[in-house]
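Note sheet for the following structure.
All protein chains of the complex are present and in place, except for one that has been dropped.
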Amino acid sequence: MGNTALENQIKRQSNRRMLELLEISKRFDGVFAIKDVSFSISLGSITGLIGPNGAGKTTLFNVITGFLNPENGTVNFQNRPLTGLSPFKIALSGIGRTFQNLRIIKGLSVEENILLALSEGRVIRSIIKAFERRDSKVEEEKVKELLEVVGLSDKRYDLAGDLSYGQQKLLTIACCLALEPRLLLLDEPVAGIAPEMIEKILGIIKELPSKGKSVIMIEHNLDAIMQVCDRVIFMDAGKKICEGTPEEVRNDPRVIEAYID
Amino acid sequence: MVQLLSYHIPNGVVIKCLTAKILMFNQFFLNSIISGSVYSLIAIGFTLIYSTTRFFHFALAAIFTLCPYLTYLFFKTLDSPFYIAVPIALIFSGLLGISIELVVYKPMRQQDATSLVLLLSSFGVYIILQNVISMGFGDDMKTLQPWPVNEGFFVFGARITQIQISSIVISFCFVVVTWCLMKLTQLGKEMRAIASDPNLAIVTGINVDQTILFSFIFGSILAGNSGLLTSLDIGMTPTMGMNALMIGVVAAIIGGIGNIYGAVLGSFLIAFAQNFGVWKIPSQWQDAIAFIILLFFLLFRPYGFFGKKITKVEI
Partner (left out) sequence: MDYFFHILIVIGIYSIVAMSLNLLAGYTGLISVAHAAFYGIGAYTTALLSLKAGLPFWVNIFAGILASGIIAFLMAWPSLRTFDDFFVITTFAFQIIIFSIMNNWVSFTGGPLGLPGIPRPIILGITISSHLMFLFFVASFVMPIYLMLNQIADSSFGRVLKAIREDEIFAISMGKDVIKYKITVFVIGATIASVGGSLYAYYISFIDPTSFTIIESIFMLSIVIIGGAGKLSGSIAGAALLIFIPEFLRFIDMPNSIAANMRQIFYGLLLVIFMMFRPQGLFGEYSFGESNKKAKQ
């Protein structure tokens, strides 16, 4: 990560808690998918969330973003509680996310997918807008910018379904950014794609703190985690086992043990 | 159920009223058992087919209707003995069930059709079959009377005819047979496996297509039987299948779709609600009663009594 003035300012304020989880537990059919998980994310950080399959990482994301309600515990975002809010509200309040099984609207074009996030959310308003002859210049500009950030400018009018898997992943990140989130939750952003594309995506992720954004990233690709994250949290069987810098976590005996098994 | 009309009535009258109420209760109770047992057959048939194929096989209503008409054909028109007409009709029902699966559903499933498209095609098949019956036999109500009608028996003051008793007994037997099938045979286990996880079932080497075929045979026989019993009691019309199927569907959903016990339980619940409902609510509203119950379940407990909360969406 380079040194810009903005970055330094952010580092000075790095004690500001962006996201705080307190004793989150979630049960399915009597089994605890996550139990008493607590941690906090600071402004401008990139945090890796790692652990074996079934550790509860995606479940945690689902709880944070409101798709699941925890049995107990609270989630605070910028010092305001999130638990109990509906997921669309949480998205609008500044938390964007991507999904492990790549969700995108294949039947719409690249541009339309991004416009989905950008355009008027309130229902009645959007119907009224249907009949107005307003130029959406502002929106068009934003689409252009976002496509430049992820490098998909030449695919603007293509159907999302016609893109390669890696390009679709870039698109999901663009859509996520279209919400102007303060926090991005990326679920396996570089899984299943070619090395050049991995570099591209990691490059985009690395730039995010300089734009004032924080990231939590679930990944199995430990190289990617090492490259990009300044903190790592390790989970196994629904519990947070340890957290720290990438080096610290990598050398933690419990982590080594879990990955050897 | 027991109402005291007022304080100052001589004991004799109170007892008469009480008795009347008890008799009425008994009749409703008995009627509920009769309808419930016949409903259960089509509910089970439906739910069996749903559990293996995951879509609403609407056309089952046509099989419900066709079986009694075929029996009528063999018995009345072709003068075969009743005890031969019935099995032939049932076999035909099973065969028709398989044909629909092989000709219509299977090829569509192989093309990855969604359950909506299958539902609509099922409906198309129903329309075709129902109209063929209409054309062939006419729209008027036909009756099937293999034995002379008699007054029936009185059980605790409630009337029940021989045919109704047979209905209950036969339905009960079929439910037991179904239970044995599902719990004790290999085939039953395979059906349950497919019901709970189709992909896993394929991987473990179960011949899914064959098992589905079997669920169609069995489901069709159950439905046909249900139609036959109904027609013996109250006659047959070409459109009777739709109504019966709808109740079967409601019962299946209330009981937790895919669950046999649930289908039976749901059937009885509806039968009781309809029959006792007549007490307070005019009888034309009977259909609505079933659906209001359904609505209640859908809004508060969509997986029914025994169904598992199927989260179709994995986030």
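As written, the chains take the letters A and B, and residue 1 is the first residue of each chain.
Please note the rule applied: a contact is a pair of C-beta atoms (placed from the backbone, for glycine too) under 8 Å apart; a residue touches a chain by one contact, two chains touch by 3 or more.
Owing to the predicted nature of the structure, the values given are computational and were not obtained by experimental measurement.
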{"item": "Selected residue (touches chain absent from view) among B:Val104, B:Ile165, B:Leu187 or B:Leu213", "value": "B:Val104"}
{"item": "Selected from A:Leu6, A:Ile127 or A:Ala194 as touching the chain missing from the view", "value": "A:Ile127"}
{"item": "Option touching the unshown chain, where A:Val37, A:Leu82 or A:Leu115 are the choices", "value": "A:Leu115"}
{"item": "Residues of chain A in contact with the chain not shown", "value": "65, 67, 86-88, 91-92, 96-97, 99, 101, 103-108, 112, 115-117, 119-124, 126-127, 129-131, 175, 178-179"}
{"item": "Positions on chain B contacted by the hidden chain, ascending", "value": "104, 107-108, 111-118, 120-121, 123-128, 130-132, 134-135, 242, 246, 250, 253, 282, 284-285, 287-288, 291-292, 294-295, 298-299, 302, 312-315"}
